[in-house]
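Heads up, one of the protein chains got dropped from this complex, but the rest are sitting where they should.
Up next, chain A:
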């Protein structure tokens, strides 16, 4: 097994917001929910490539800033079932780092 990748410190992403990261040539949106969870999706909305990290996070959903499609951060499922977004496994380390297993691989979408 390869080593995990550290993306950033949790504090780099303000609570309730997302940021776009470049990891191993891929662009990934990472979210820090107000409940303290971390999630990751593809950076671009599958609809018309809206920047997901600029979306609105509520509970465990994110709403795309361009045309308001709502995705479940856990599964990548869109609320109306029209198009799903890729999600990536990320976790919070004991010392407050956002880490991702490498190689980067989507688990859904």
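Just so it is clear, contacts are C-beta pairs under 8 Å (C-beta built on N, C-alpha and C of every residue); 3 or more make two chains touch, one makes a residue touch a chain; residues count from 1.
Everything below uses one rule, namely that contacts and distances are computed from a predicted model.
Asker: UniProt names the one chain left off this complex as which of "Probable peptidoglycan glycosyltransferase FtsW", "Recombination protein RecR", "Xanthine dehydrogenase molybdopterin binding subunit" or "NAD(P)/FAD-dependent oxidoreductase"?
Answerer: Not shown, but named in UniProt as "NAD(P)/FAD-dependent oxidoreductase".
Asker: For chain A, which positions touch the chain that isn't shown here?
Answerer: Contacting residues on chain A, toward the hidden partner: 5-9, 12-17, 19-24, 27, 34-35, 48-51, 54-59, 61-63, 65-70, 79-80, 97, 100.
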